[in-house]
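Submitted below is the structure of interest, expressed as structure tokens.
Of the protein chains in this complex, all but one are displayed in their positions.
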Amino acid sequence: MAFDLFLLEVVISGLMTGVMYSLVALGFVLIFKASGVFNFAQGVLALFAALALYDFLAEDGWFFAVFGFTLPVWLAIPATALIMIFLAWVIERAVLRFLVKQEEIILFMATIGLAFVLEGLGDLLFGSDVKPLDIGIPQGASDLLLDNFNLYVEKLEIVAAATAAVLVTALAIFFQKTRVGRALRAVADDHQAALSVGISLNKIWVIVWSVSGIVALVAGIMWGSKSGVQFSLSLIALKALPVLILGGFTSVPGAIVGGLIIGVGEKLAEVYVGPLVGGAIENWFAYVLALGFLLFRPQGLFGERIIERV
Amino acid sequence: MTTHSRNETLLEVESISLSFGGVHALSDVSFDIRKGEVRSIIGPNGAGKSSMLNVINGFYHPQEGSITYQGKRRAQMKPHEAALGGIARTFQNIALFRGMSTLDNIMTGRNTKMSKGLFWQALHFGPAKREEIENREFVEHVIDFLEIQTIRKTPVGRLPYGLQKRVELGRALAAEPTLLLLDEPMAGMNLEEKEDMSRFILETNEEFGTTIALIEHDMGVVMDISDRVVVLDYGRKIAEGTPEEVRANQNVIDAYLGVSHD
Partner (left out) sequence: MFYRENGQFKSSYSSDQAIFPIAQDRAFVIGILLVAFCGVPFFINEYWANAILIPLLVYALAGLGLNILTGYCGQVSLGTGAFMAVGAYASFKLVGFFPEVNYLILIFVSGLVTAAVGVVFGLPSLRIKGFYLAVATLAAQFFLIWLFNKVGWFYDHSPTGMITVRPIDFFGVRVTGPEATPAAKYLFTLTIIATLTLTAKNIVRGRVGRSWMAIRDMDIAAELIGIKPLQAKLSAFAVSSFYIGVAGALYFGVYLGSVEPLEAFDINQSFYVLFIIIIGGLGSILGAFLGAAFIVLLPILMKNLMVGGFGVASGTAGHVEILLLGALIIFFLIVEPHGLARLWQIAKEKLRLWPFPH
């Protein structure tokens, strides 16, 4: 009985981590779906968002230095969202609109450059020390589960899971039901056609990158609350790659499922196989898993099959 | 038109059926190509002509039917087998290697004739260099034949459409093919370019004896240079024969005019 419980805890822990991965992967999928660009800077965007949020909240930030007061949480979050929207606009004007016609590999490398720019900027503006992020999410283990089921699950991770669920539903509704959402799907299918019915490509991109920025903000909040706002957050981008491989680059539910599978897989591997080989398997397990997957199903679980034509 | 001394069959396709998902690209198509002839494949858009070439080439694998080439019968062709067996082709949408020059593109056509490996390549002086120069000489013959000397070193991406098509033909010719598959070689060309291209095709057929299978929409060209014609419509063969026979065939006329069949 105790063994089963332990396994359950590992699985749940893996699921929770998986949800966190999914949050970041979601941002990727959005941008890829609507513009075909693989945004390597997604992780850094999450970091940047978290840094900005911290700045609004803390007394050692710029905001306080300039205005003399800090913002309460319910104001700080929307303020940060505005910053991310502004950032999306800048990115579209300064980078994206010049690279429209290039191949995807060029765009990908541009986002790597973007990641470096944002990282350097973030470090310069906000400093590179670890910052605690406390926006009122309850910390510690869930007493309910601990007392009744003897399960150790962090409250924070439950909140993250719930948030992700809400986000996915909201995005799904957005894409299916709203005018802008439908326009985004049109753009994803065919740039030219979208242009010819009067959808402005540039506006679309600003919208998409804004939404991604907000998703990044949510991801940044969750990760930041869990382990503090620090540089390693930006490396999550790399972890999102295996998630996307599994789930497909264009599928929102795929990002969730992929994240969960990777999260659980990693944890299980670490706990059960790790001790046999000295630990730290988490560093590479996700990639090897993705690699194995690619060999059998190159388009991922939910991705579209590519038919080659000559 | 050419007179061929032998009537032996070079390629025969029997009962080829090809589908993608629910789409039937080809249904039960059979015909043959005789050695040394110019065989045109015509039909309305979407009739499956390019798919047929792709099957012969080994790019698509038919679900049913067989291909007999040079006496050997197979259920499907492998691309490498086709290339080594002397089948070369051009493509409807030009499949040149954009990052390379005209000369280099045509040199890639010699790939199956060249064999010196990495070690000799790295050294350069010696067998690799000799092989390179030998093949370069042949490629220069092709370049002379197609009259494209001036664009030898130009990256193909910068060439106008008509010249690109000519370079692609050059790449196919460089392989010294036994069977040459041409997918709409005259598409998008003006009259003068078409005349040049027709001349090249005929000369290739007459001087080198290359068998040619040709997809073409321009009926004038088809009538002028083909020995025999196959007509496809909705993936099925609806007629075949000499150009005159096919032109007079009611089914063919109906297909092109869009009369619906039951």
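We call the chains A and B, going by the order they appear; numbering starts again at 1 in every chain.
Assume a residue touches a chain if its C-beta (ideal position, glycine included) is under 8 Å from a C-beta of that chain, and two chains touch if they have at least 3 such contacts.
All of these numbers come straight from a predicted model, not from anything done at the bench.
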Give the residue, chosen from B:Ile41, B:Ile67 or B:Ala83, that touches the chain omitted from the document. B:Ala83
Filtering A:Ile12, A:Leu87 or A:Ala110 for touch with the omitted chain leaves A:Ala110
Hey, which subunit B residues sit against the chain that's not shown? 57-59, 79-80, 82-84, 88-89, 91, 95-100, 104, 107-109, 111-112, 114, 116-118, 121-124, 128-129, 131-133, 136-137, 140, 171-172, 175
Note that subunit A touches the absent chain at residues 38, 94-95, 98-99, 102, 104-106, 108-110, 112-121, 123-124, 128, 238, 241-242, 245, 249, 277-278, 280-281, 283-284, 287-288, 290-291, 294-295, 298, 308, 310
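Here is the rule we use: only the chains that are shown with their structure count from here on.
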Per the C-alpha centroid definition, the whole-Å distance linking subunit A and subunit B comes out as 49
